[in-house]
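Presented below is the structure to which this report refers.
What follows is an incomplete set of chains from the complex, kept in their original frame.
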């Protein structure tokens, strides 16, 4: 809301996310909300004629509506620097991310990738290397970390308000896959339950990685070890649809015995998108619930429990992520737009020279790698009947 | 989210709402969210150089950044029909609305006006006549009626789910004016408490009219009579900052004795934007709270209380106002954008011929008149020591 010259509006291309795709529309609204990106090019569907139709609907000029991402890559790369896309948003099924992301990065085009970043730990590490070499921004849209109160929570932990962290509980329960929806032709359900498109993780990949990233984003801790209990409740489903994961945590704000608990499910009848976070420190605790994202509860050893609200808290990271006064609810799109805003800032920072964008501004390729390492460890623990396994590359 | 050819993007001009103004930014985000409007012209400040600077910041082309609304009116009117603005958003202090709105309407430019529409009942009625004659859409941004669950509530009442309405309680409590903020130079507070800019109503105009419109939008009833108890708690303030208003209601869904209660305040310490609605019918009741807008509670004579949630309810008006799946919170901007979407539909309907836009699609000039009649009656009842007075033109 500050004055001053407005920043350059970035040119965005999109791969996937054609008409009817939920997450594509979200990315577009998020990219546009603050007028930091303009969608100028797209390869919006794996079906070329659908891709062109979607582009038309979205107001993309005909000559930049591509039938394939390879076309888009070639032809955008050939445009003059001040016309070609600055960044590409990749919102296709997981298994295609690596090839697309690598290719665009190698042409110097910045990346905005939906989570999980890729499908194997090898690919994750490789993509990190590729983006580093290419010097491009790689933003993984862990959108829940874009909520202002999550940013405030992180700042409270960082500033020591909680003391050393002892225990973290993250619950992420959905119910939309309680029945075999994937067998009804529902596209979202279908690819998420197909290992060749989704990778080795079902619920742990689709939403477990959000839980893992949120835990890290708020506490600054990393998961050192975990023990998992993965379940497939719906008969005939190929991937897990429920997971209990015990974790052990390390980091600068951690108690020596810091631990956590992640429960993830997509078969919890009646749950919508119930992501909750509880962080318990030696001196204070925090609770937050995604379905009521504008407040954050803080309890201390002494004194009454406090309800902190968006628009009234002082941390710069929360303030920067806030558009409206208190009591005027901001939601999912606004939080998602904060991720895009962070990516835009980072991309423009690259333009201005060698300034390294800070890890706190947007979920980076490191977050992407961490998510894949988490999935990998869950799978290994399952194979060992729930034994504790180390998490890492 | 439907397919099909995308509708024409409308050209929007804005009067007021320059850099730093809260409501201007909201209008811009709301107008842009669904890509139904593009801001192409502006007279954004009563100070010409600030107006130009703001326009530049917002990406408005230099030649359409006007120093005054009169300039904008003249020069836009002179543009070819396919270039000039389709609609003007008026987000200036109330007392200027009438002159600006009348002038633009008379040139055939559609109106989107912040509430309260004007400052006197005479002007309200006159503006209704002007817009009718000019054949323009006049949308008054009663944004709270844009929430999907409010639309669902209205549909439940309309469909008879509540039976005859007996009692309605609307509470709209804020706390930001609990101290004499207007004396600190805060611009929002200053003009709202200056009768020459705000009109005769303080809290009743600024937020009471929202309460009145929400009551009508959900119940379909009109306020036939009212008795008011207006108070100015902060010393030296010229207008009311708190109001208790008893109302008697009439309409197709009403019990013969239907009544209501509106409490409005801007001096309730700790309240943010606490607009709540309780509707009690002979067979069922509804509760809704703006700060938690994605759900609606329905209680019936028999059976347990139900929590209805955005994205799971079937009424077409709610569905059309919904962008995201359940559990992915939508907020204030999204609801505001639904008002803009309704205005866009109505404007395009005008293009296609004599189709009258339906009253349910967007808050119209009738809502604008009703709000001013409400303020007028509150003031008259106060003058009569709280006696019951008729409400109307």
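We call the chains A and B, going by the order they appear; numbering starts again at 1 in every chain.
Definition applied: contacts are C-beta pairs under 8 Å (C-beta built on N, C-alpha and C of every residue); 3 or more make two chains touch, one makes a residue touch a chain.
Everything quoted here is computed from the prediction, not taken from an experiment.
S.K.: Which copy number describes the whole complex, given 2 displayed chains of the same sequence?
M.R.: 4
Following the convention adopted for this analysis, only the chains that are shown with their structure count from here on.
S.K.: Turning subunit A onto subunit B with a C-alpha fit: angle in degrees, nearest 5?
M.R.: 180
S.K.: Can you give the whole-Å distance between the Cα centres of subunit A and subunit B?
M.R.: So the centre of subunit A lies 35 Å away from the centre of subunit B.
S.K.: Which subunit A residues qualify as touching subunit B in the complex?
M.R.: Counting only subunit A, the residues touching subunit B are 1, 3-6, 9, 19-20, 22, 25-26, 29, 32-33, 35, 53, 56-59, 174, 176, 271-274, 290-294, 309, 311, 323-334.
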